[in-house]
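Below is one structure; the comments refer to it alone.
Omission of a single protein chain aside, the complex is shown with its protein chains in their original locations.
Labels for the chains are A and B, by order of writing; each one numbers its residues from 1.
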Amino acid sequence: MAGKVFAVLVILITLATAYCVMAHVWWMPVDVSVHGPKIDRQIEETVLVAGLLFIAGQLVLAAFAFLYGGIGRKPRQIPGGAKPLIIFAFVLVGTEILALSFIGSKAWGSVYFEAPDPASMRVDVQAGQFAYYFRYPGPDGKFGSLHPDLINEGNQNYFGLDTDHDPDAKDDVVTAELAIPVNKPILITLHSKDVGHSFYVRELRIQQDFVPGLNIPIHFTATQTGRFEIVCTQLCGLGHYNMKAYLSVLSQADFENWLKKQASMQ
Amino acid sequence: MLSDQRSDLKGGDVNVTQSAIPSLGQHEVLMEASPYGIEKKKLGMWVFIVSDACTFGAFLFAYGYMRVGNPVWGTPFGVGSVVNGVVMTAVLLSSSFTMLAAVRASQTGAKPSTKKWLGITMLLGTIFAALHLKEWFSLIGEGWRLFYNPTGGAAQFGATFFSVTGLHLTHVVTGVIALAFIARGYNLGRYDESHVETAGLYWHFVDLVWMFVFPLMYLMNAH
Partner (left out) sequence: MPATSAHAAVHHGPPQGFIRKYVFSVDHKVIGIQYTTLSVVAAFIGMALSWAFRIHLGWPDAHIPLLGMLSKNGAPGGLMTPEYYLSLVTMHGTIMAFFVLTAAPMAGYGNYMLPIQVGAADMAFPRLNMASFWVTFVGFLLACATFFIPDGPPLSGWTAYAPLSAVGEVAGPGQGWGQNLWGLSIAIFCVASLLGALNFIVTTLDLRTKGMTMSRLPISTWAWFINAWVSLLAFAVLLPTCLLLVLDRLGGTSFFIPGGLVINDQMQPHSGGSPLLFQHLFWFFGHPEVYIIILPAFGIVSHIIPTFIRKPLVGGWKVITWAMVAIGTLSFIVWGHHMFVSGMSPYMAMVFSVPTLFITIPSVIATMVWLFSLYRANIRFDTPMLFSLGFISLFITGGIGGFFLAQPSTDSYLHATTFVVGHFHFTMGLSAIFGAFAGFYYWFPKMFGRMMNEKLGKVHFWLSFPLVYCVFMTMHLTGFAGAVRRYSALVDDFMAPLIPTNRFISVAALLLGATQFIFLFNAIWSRFRGPEAPNNPWGGTTLEWDTTSPPPFDNFGGRQITVYHGPMEYDGEASVMQTAPPAAVAGT
């Protein structure tokens, strides 16, 4: 009796899980990046492979618990013993693993192994407890150098720019929001002011930690306009839950207007 | 004599077949032989050595990582320090030989000889520690700290140097103290040659670690 109850329970759990996943009850938002479809396809492939294994495993468990309770049966091992199991594991699982790795490396590579477009628009991103700030190089196309000892939140000098003496820094545009033009390659550089943080935009299918001491480049192209959340996913202190900014993907014209307006507010 | 006992699974012993096993005297127990014939103290020491090697390995990994990441490192060791280091190496190597002699002597049951060689090993270990501390104090006198590099290079020099060599020094000093206990116990007849041999294993390990530490931390940082 217990075996049958267990079997039913396992089957219900399996069905409920499968339903929630396949019906996308909780699911990824629409992707808005050029490389996004590759990642999404990889996730879907994995859902298929992993899902089939999950369902198969749980159903076999349920079946055996259902069928083989009690006593009195003449015990027998499965035909072939462990050999077919080992062969299955190596061949089927091994093949699937190789396939996932090979195809997955292309998805991963589309984010990290390809060099950024030389014409990318560059933005410098700084994370600190507990806010993100963004810096555009301005008309001269050059970023001013950073001087951590000059950082002064009270004066809104978040990046530690030496605007008095550094000509490159004078026209840098510092904002609290990351606005970018749609369908243009973007190259952002991540650095941290204090502790570890992370840059996570679900819709871009990008997650990259900020590592203090490193400048980490990441590039992408957004394919749709819209407003998306950038949230911190690396535990950084008490304000971690509240650390976020917005990514605005705008038309080229809207973006230029926005940048002009931001520049005038510096 | 244990007799058959019947019952089902819900209580009581199940239907098993057993018969009397002749019991031996209280102090003799037949066991499976130890693989490769290593008795438990020695095996225990080998296992400890494996784990300690991993600990030293982790420290040395951190050292390597820091050194690669900080090209301006600092090379404070001149001829004097290198000579001191060579002497230290010679002292420790010799102490391994004297330890070997102690183990040999204990295996032939030569008690006074064993004690003598153990004593010389302890002396050599103490000399090593003294030379080591002399080096340390001279560096500290020049301004080196765990967190400070007076030559302006990476502060990690001090952090890695003092922590790695400090860990090794701790092992040497602990070893000398342990040898004192072993010698005393051996003298009193409470410990035998297997104790001496096990201690010898530890001592050789500490020597071996020095063979890595000396080139990595001294010779690589010599100018």
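Just so it is clear, a contact is a pair of C-beta atoms (placed from the backbone, for glycine too) under 8 Å apart; a residue touches a chain by one contact, two chains touch by 3 or more.
This is a predicted model, so every value here is computed, not measured.
Contacts of the undisplayed chain with the visible chains, over the whole complex, involve A, B.
Although one chain is not drawn, the whole complex shows that of B:Leu146, B:Ala178 or B:Leu208 it is B:Leu146 that touches it.
Contact between chain A and the unshown chain involves residues 2-3, 5-6, 9-10, 13, 17, 20-21, 24-29, 38-39, 42-43, 46, 49-51, 53-54, 57-58, 60-61, 64-65, 68-78, 81-82, 85-86, 88-90, 93-94, 97, 100-101, 104-105, 107-108, 111-113, 128-129, 148-149, 151-153, 160, 193-196, 198, 200, 202, 205-214, 216, 229, 231-242, 244. Interface with the hidden chain, as seen from chain B, comprises residues 7, 9, 11-19, 21-24, 26-35, 37-40, 43-44, 47-48, 50-55, 57-59, 61-62, 65-66, 69-70, 145-148, 154-156, 158-159, 163.
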